[in-house]
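Questions regarding the structure given below will be posed in turn.
Every protein chain except one is present and positioned as in the full complex.
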């Protein structure tokens, strides 16, 4: 019945996601939504100006919530990145903005009868994902955040560079909040056929974690936003959903033991989170996860007030 | 021997070109160059942060002209788009900036012994392409500008929307300068198995041309730059070169009858312009082409001073 | 709602179509059908054995007509190519076999409530397409044959080789029956910016037509079947349908002026044939088309008895 995606918020990330999907012909129908009519129109015309030189056709409609009724996936990329452009700011700087927008968007999705999967990129992503679930009334498994899928990719990049392998040949995950409390579950990371701890000491692992994190800062301070890494994560997640791939991905999903959304590996498919995997983590990593969970829960509770 | 591309200038267009190529695995080795070290580093890290979620590997090096010695294609996307952000400005507003940069870049390419194909996107593209050929000393057929490949895509988009067909099912070209003097060679445009003139009168054709042009303005004024349309044109051209496809494309190439670079359809392959096609244009279109040529020649002469 | 395709008949062509679609991730859900349970199972396992090394997921089910109820496209590749392996045989050698199978398949599609688009590859394709429409009760525009999309590709290949251009830079079509009475509408063929007749005389055009045709024979006699060319045509057509591309393609569709299915360019989209284009052909080409039509009509009438 054709693949249909909605993208809400056409800033740097939303438009990069849309471009990536359109350029590879990942979906058939695109519903692009932004309150800045000029920007969303500009992007849509720019995509259409690409059509004659692309290999696949894209049907693009603008600012039409009704058209989302039968979408497979709605990607929320709304936000206001300028709020982060301040030496003391972090991803929570955007929360006052997005916390106001999300209920409005969720309500509209509910009104049109959207029954697909919400993929949230907007930051702080774990709180935003929780808010989308709260206001949309969709079952928990149908609302997913990109979460640490990006942090994991950054960790893999840092490990890959150090070990001289492709990032796709590094196994493992970053867990918890997509924010300052996230951490690499080093107990799970494998490279070159071994647990990474067989090759390195704790100090080196901390160095690698620092390289992974500092990379994100390099991107943000070098161009005032990040786009390609996060867009690739969102695209991979959206394709996993529509193709019902059942890939295991570390994404923000509801973690019952700690009663909150946070990033934890799960099997992803057309019905959203098909199943959460069960990791066996050492006590220090469990503690970090709980710390991350408590932080997200507090912020989520605050955002509801 | 693997595909290698250089991209010079990592502004909106250059980084969109790089992302598009990397996301589809079009090349193996990427040499990204920008005088703004922070920006090019930010983009490179952002691309690497995407690696774990992409399907193909990309080897990325930064600001290394030596690495361009054996590149298949070097794409010049340098420019300063802010110079165009002014109600009275057009693509020539960037010329003072780019006319200074191009000789420096061309000299470096010459020094490292680059023997591939230069693809210029930088505006005003016909003049810039001429300057690259002039300063690099490469044979004329090895220096190509994206030219009206974008304007043609815009015309096809406008025709496609009006006739209810895919943009790839519209045949024809825009010719001349990638600038205000460009024009659609309506005598060549075909849609639904007929010359377009069988369906429409002159007034309608002018309306369509206006829609094509105004689209570009909508993009520019809606987001202060254009990126996806032009990037898709450059990507198509770069792939035509490296794959030696011999596609017929309306790109900026040296047109001997009028002794200047301008956009005119040509067969493109690994050696650059393999052959220029010979159109049979009515007198009014020939006049427009000559007008366009004269304008480019004058601007090129001025830029050499 | 995800993309779903059915493929009926897993011989050389059907399995090559399935592989091409799966390898590029063109659809999400695949329903593969063949009366030879062993062969379809073998192919399905072989596809699944590829999964770990492919970039996209494919959901594959076997011999389940119910699963076709909500398919976007059903591709009929059933046939018995061995019946053609005889010096005196042509595509009609398979008719006694397929004419018996088609009503059974069409009836099952009707029973399960299939409402998508039928794409017929089975030969003789124009008659088979007519039979599918007849027995399925689907509106004429929802039943399409690959027709001369392959013959057109062969013509473009022959023209491309002679003129030193990419096959995609040759414009034009072969029309009529996908069989001995098909012909190139040379009046419509353009290459290097000109009608092909500006470059060649009639004798040369006949030589090119011969090269196009003899190529098909070379393939058939060299490997006892043809697969890659026809599969690529079917894949392009299926993607045009599901993506609602509105591409203009020369495919077998109902041509009202001659009251028969035959190949004639049409705009293809999610609803099947969106619109048939209107060519202006010279009298000799119109006569050939009529000749082709009469042949198909007679064979179709015979096949109903």
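Going in written order, the chains are labelled A, B and C, and every chain counts its residues from 1.
Everything below uses one rule, namely that a residue touches a chain if its C-beta (ideal position, glycine included) is under 8 Å from a C-beta of that chain, and two chains touch if they have at least 3 such contacts.
This is a predicted model, so every value here is computed, not measured.
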| item | value |
| --- | --- |
| Given A:134, A:224 or A:246, the one touching the chain that is not displayed | A:246 |
| Of C:81, C:233 or C:267, the residue in touch with the unshown chain | C:233 |
| Touch criterion as defined above, residue of B:57, B:217, B:278 or B:298 at the omitted chain | B:57 |
| Interface with the undisplayed chain - residues on chain B | 1-4, 25, 28-29, 56-59, 70, 72, 239-240, 242-247, 270 |
| Contacts of chain A with the absent chain, listed as residue ranges | 55, 160, 164-166, 168-169, 171, 188, 190, 192-194, 198, 245-248, 265, 267, 274-275, 277-280 |
| Positions on chain C contacted by the hidden chain, ascending | 16, 19-20, 23-24, 38-39, 41-43, 45-54, 57, 149-150, 152-154, 156-157, 160-161, 166-168, 170, 215-216, 218-223, 226-229, 231-233, 235-236 |
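We adopt the following convention: only the chains that are shown with their structure count from here on.
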| item | value |
| --- | --- |
| Chain copies touching (chain A, chain C) - same or different residues, decided at half shared | same |
| Cα-centroid distance, chain B relative to chain C, in whole angstrom | 36 |
| Rounded Å distance, chain A centre to chain B centre (Cα mean) | 33 |
| Separation of chain A from chain C, taking each centre as the mean of its C-alpha atoms, in whole Å | 41 |
| Interface hub residues of chain C, defined as touching at least two other chains | 245-247 |
